[in-house]
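So the structure is just underneath, and the comments pick up after that.
We show some of the complex, not the whole, and keep each chain where it was.
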Amino acid sequence: MEFASDNAAGVAPAIIDALVRANAGFAIAYGDDALTKRLERRFADLFERDVSVFLVGSGTAANALAIAHLSPPWGAVLCHSEAHAIVHECGAPEFFGGGLRLLGIEGDGGKMRPEAIAAALERHFGLRPHQVLPAVLSLTQASECGTVYQIDEIAALAALAHERGMAVHMDGARFANAVARIGATPAETSWRAGVDVLSFGATKGGALAAEAVVFFDPARADAMAERRKRGGHLLSKHRFIAAQFEAFLTDDLWLKLAAHANRMADRLATHLASVKLPTLWPVEANIVFVQLPQAVHERLQAAGAHYYVIHTDRSDPATVPPGYVLVRLVTSFATTETSVDKFIALLKSTQ
Amino acid sequence: MEFASDNAAGVAPAIIDALVRANAGFAIAYGDDALTKRLERRFADLFERDVSVFLVGSGTAANALAIAHLSPPWGAVLCHSEAHAIVHECGAPEFFGGGLRLLGIEGDGGKMRPEAIAAALERHFGLRPHQVLPAVLSLTQASECGTVYQIDEIAALAALAHERGMAVHMDGARFANAVARIGATPAETSWRAGVDVLSFGATKGGALAAEAVVFFDPARADAMAERRKRGGHLLSKHRFIAAQFEAFLTDDLWLKLAAHANRMADRLATHLASVKLPTLWPVEANIVFVQLPQAVHERLQAAGAHYYVIHTDRSDPATVPPGYVLVRLVTSFATTETSVDKFIALLKSTQ
């Protein structure tokens, strides 16, 4: 009953196998190897256009490098107030961005609305050179609340950003879950809707440590190689990070793994609803927020269920009723139906 | 009728005279001159304790250097959401602080309340090493809304910060106006109430370009000399910045100039109230916010009155009624009664 994080899962078998296979013989270091070159072409095929791709080992690195490359040090980056980049990266975007500013935008269910962005643009900017310049809009897809931006929602937000000369970044640590849910192509879910740079995550989806920063306009990636190297994020035995991604993309593995995680979240949601414990937000990816009675929570913990309790003051506007705790359940490619069913059974028995 | 900014005033005569006097002969550069040494002792007398003082030429420099010296790059600095440091310094604290984060705290009248700070501390921090660490509380005294923190208010906020291991910075660009209004000593208004480092402004108060970063614990100032130099803020002909401050402090000039500016603001407020145009917040320094009927505003502008219109979305929670504009009137040492009276007369005639 492991629902703490998709990071608690290990590595999908096909990806571990690919690592072992990639270990044959020697390969030139720092990304000049054949496997990496082959993977770069694979990304172009996947996104149906020329792209520049930079592989790194962590989602924080991917986000911070991407954002820093899109914003000057005196720029501001608008993201949801619960976005990973602003809440859980210990200031990495500010560090990589030479002291840029993150501006948190409130929005129900982890999603920003155009009105909120327009209001922020109106309120915080405009007096040059006294104020920082709005430079980037960063969307998290799927969001930290387990919701998903529909394609027209992305397009509306991106249009707003582009009108103001801002670039659009997508934190796709769970891009796979979003694409699997929406059912559109990766291109439609990203650049065709206005995304300029995507942090495309594989780690949460089943890799060991593999994230890709994808520039849909390669010209924009100029000197990104220096930025990555200087950040310590160019791996010497680069073939092994490429191998993970290659396996992730082969035969739509990434979508299959994500679809499984999504189904497990759906299964949790369905069962929870059946016992009158509705989820806080629509379950559109692999994350479920639900308020559990305190007693139920204690029994689940005692039985070894792993998940995080979310303090309500951190997840406004949710107000947790007395006697309840707000919990977050995350599924992954490794979550089993048995595990979900055991969790639900236990929950029902203790209710 | 100049009410746009206290920065629009020139230099007080005694200070310009001091510059001319300081020009006699040669003096060793970079702050090793006799005048600077004398001034440093003067600061100790003024604050009734040993202090370390660093003179710089702008308020932005004073704030950014002070804040950067008190926070690690992974620190967060809590300040009012309308504070100069977060709204009007183009990210200087982030730049000097290696990518630290400013966190704006809402609060009526430009003042933070303990509850709001406690709530922010609860909401944004605590998960190490994923979150930035609360490092500094920065109070603006007098505030951007023209209000003043009373000594017990400073003490309450400082205690809250110190409990959490945070340092307390005071942006005192208008410290003179606050001290003149409160009537307490500089020591009581700063370190005795818990302030660790003060940006003590002279420029808005009548100097040409002179601000002092005052460390009340000299041990805390270690390597601040390097930080200032590296920021380009160590003036070579340093005697001239010291001379400004010496004149500013001599015979309580700083308090006399501030008291005059405060009186001019009071005079504006009294007259405005008499014509049923109450100020938005208590007038406790040299700044007056008032909502003027649009027609009155236009007539004043046409007559050559200078002041800024504040867009309501930027000064929440003020809601400006239809047909009105919110304006900010700032007085200075150079504001004359004649100018105030002319403004009021004009305003009355057009109402």
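The chains carry the letters A and B, assigned in the order they are written, with residues numbered from 1 in each.
The criterion applied here is as follows: a contact is a pair of C-beta atoms (placed from the backbone, for glycine too) under 8 Å apart; a residue touches a chain by one contact, two chains touch by 3 or more.
Quick caveat: nothing in here was measured; it's all calculated off a predicted structure.
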{"item": "With 2 chains placed, the number the full structure-file assembly comprises", "value": "4"}
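The rule we apply is simple: only the chains that are shown with their structure count from here on.
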{"item": "Euclidean distance of C-alpha centroids - chain A vs chain B, Å", "value": "41"}
{"item": "Of chain B, residues touching chain A in the complex", "value": "73-74, 87-91, 94-95, 97-102, 119, 122-124, 127, 129-132, 311, 313-314"}
